[in-house]
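Missing here: one protein chain of the complex. Every other protein chain is in place.
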Amino acid sequence: MTSPTRFENYFFVFRDIIRSMHSSTNLKEVLDVVVTKSAAVLNAKGSLLRILNKKTNQFEVRAACGLGERYLSKGPVTTEKLVADPSEFHKVKIINDIWHAPRIEYPQQAWDEGIRMIVDVPLSIKDQMIGLIRIYLAQAREFSRDELDFIITVAEQCACIIERVQLMENQQAQFSHLATQMEKLSSLGRMAAGVAHEINNPLTGVLLYSSNMRKKVPPGGYLEESLNIIIRETQRCKKIIQGLLEFARDGQPQKVLSNINDVIENALSIVSNQFRLRFVQVEKNLTEDMEKTLLDISQIEQVFVNLLLNSLHAVNENGRVTVHSVVNRAQNRVEVEVADNGCGISPEAIEKIFDPFYSTRTDGVGLGLSVSYGIIQNHQGDIQVFSEPGCYTRFKIALPILL
Amino acid sequence: MMSFFTTSTANIEPPPHILVMEDDRSIAMGLEMILSEEGYDVNLANTGELALEAFKQKRFDLLVADLRLPGIDGMEVIKQVKKDTPETEVIVITGYGTTSKAVEAIKLGVHDFLPKPFTEDQIKTAIGEALKVHAKTSAETVVPKPETEEEKLIQKREVLAVLGRTAEDAHFWIDLMEHGSLALADYHLSSEAKAAIASGDLKWINENVGELTQKQLMFIYKRLEREAW
Partner (left out) sequence: MKPIRVLVIDDEGVICDACRMVLSEKGYGVDHCLTGTAGLLAVESGAYDVVLLDMKLPDIDGSEVLKAVRNKTSAPCVIVMTGYSTMSNAINAMKLGAADYLPKPFTDDELLAAIEKTCAHR
């Protein structure tokens, strides 16, 4: 049997790299195959594969073969020397003079290892250098065209694999983060329901005693008035808890023919206190000839409360928030706009603004707008945002008039 | 939905009569389809007023009621129906469900309270159960011969209602003609009264109800004619 030709050897290396990628979920195993096989085919003493760590900005060793511990322990190569010239990102660099090449950090150690020639093959994806394969040879020699082609192809394959793995790791991390958040929130929801229920019991005691006492005090006096306040505020607690329980429950919309202006008014009264505390005015312009449409009142109220609070946090003291409602008969829909003259939303942020858990505030969880988006969708409507940073933000909601 | 009639007086039970009181057309028609397939006789009413009218014309075993209606509120209709014909079972379907409405409805004697949206299985099950209860209570109520003035008045009212209906409801006429007393299952009448009507006992009617007009007695005459055949 004749020994394999060079090209057959190249083919085997490609095949082995791809195979290891298919069979292994571990990037290290694939990289090991890359370094060992490519060194073997090129009759090199050894080879090293480094990948750029974006956080530390250094090229770290991720796979090696044929080199002694002492050399390997020398540490990573700093970035500047390697990425100085972007035009080099896709070219093989042959270093014959290891003593004077700026990118060779430890020429003495290399020489002691028996290394006389180094070949650098960058791993690049588009315009970025993400890593490096460095091949160490015991003898300086010429490289044929096909050898160079071979090593460049290996590098391209390798870069591709690394990029894909990094992408998957990123997704995985994002997903876990999202999952944890969701878990936290759903347990929060369950907890809220339990707490709400627990609060109703002591409230019962308060309400019974105070309503009973009210009948025993002199009518029209200070005591009666005070007890009235206690009773009223307790009943207010009851409503708040009911609202909380409804929120915690799974939101199948319960739609009723209603006037959206009434819902807006309710939302405004809910947030009025907070607006007052920050001296922010709300200008409302709700059309008198509003048409009724099918709405889940508490859900739509939630949407407006969310938008109003967002506006509130966007403006300074003495900022202005406007709410405007109209009927668009031509398109058979009801349109509401909530606008503010606040800090606005940057073009990058606007893309993500309806994504769950996206928040620009440290105290925010980032769910308000994504839940609102979902609610509007459930009403066959749509919600749009327009903004100019430093100037204004406008949220436009359109709901079809359904009967 | 009367499908077959034989000339024998075999014990064929008439299908349960259901009135669907719902103003949403799609839901009403959907229910009509589902319930007809189950073999029920279905009528529709899209307002409370029309529903009450329907109850004057026909005896229903079951009322499927939406609460939110244009005009009279569904709950008012239910109150009226339960007052006039307490044996009619009621199921509430509603997209506007609150705890207090549910409690109020069941206190009125509503059999079940189904918030929308509900599945086909849910409504079929609810209706099946309600009708079972209805059948049980109907079977249990044996009306004794009237003694007091009030009972006699009730009997008179019921007989007139039956005769009046024969004039207006062709299906009922046929039902009564073919099946006799069985067609009167929903009426608050003693078996003696039912037999009298079904057999065309003019004498009994004159004695217990009074002199009636030709129009009112049309059915009786026709029934007697049949006998003569």
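Every chain is named by a letter (A and B) in the order it is written, and numbering of its residues begins at 1.
Methods note: a contact is a pair of C-beta atoms (placed from the backbone, for glycine too) under 8 Å apart; a residue touches a chain by one contact, two chains touch by 3 or more.
No experiment lies behind these values; they were computed from the predicted model shown.
Chemist: Can you pull out the displayed chains that the omitted chain is in contact with?
Modeler: Counted over the whole complex, the chain not pictured touches A, B.
Chemist: Which residue, A:68, A:202 or A:221, contacts the hidden chain when the whole complex is considered?
Modeler: Considering all chains, including the one not shown, the answer is A:202.
Chemist: From the list A:74, A:93 or A:238, pick the residue that touches the absent chain.
Modeler: In the full complex, the listed residue that touches the missing chain is A:238.
Chemist: Taking the full complex into account, what residues of chain A touch the chain not shown?
Modeler: Per the touch rule, chain A residues meeting the hidden chain are 193, 196-209, 211-212, 215, 231, 234-235, 237-238, 242, 245, 249.
Chemist: Could you list which residues of chain B touch the chain missing from the display?
Modeler: For chain B, the residues touching the absent chain are 97-99, 102-103, 106-107, 112-113, 115.
The criterion applied here is as follows: only the chains that are shown with their structure count from here on.
Chemist: Rounded to a whole Å, what is the gap between the Cα centroids of chain A and chain B?
Modeler: 62
Chemist: Contact residues on chain B for chain A in the complex?
Modeler: The contact residues of chain B facing chain A are 68, 95-97, 115, 117.
Chemist: What residues on chain A touch chain B, complex-wise?
Modeler: Touching chain B from chain A are residues 252, 254-256.
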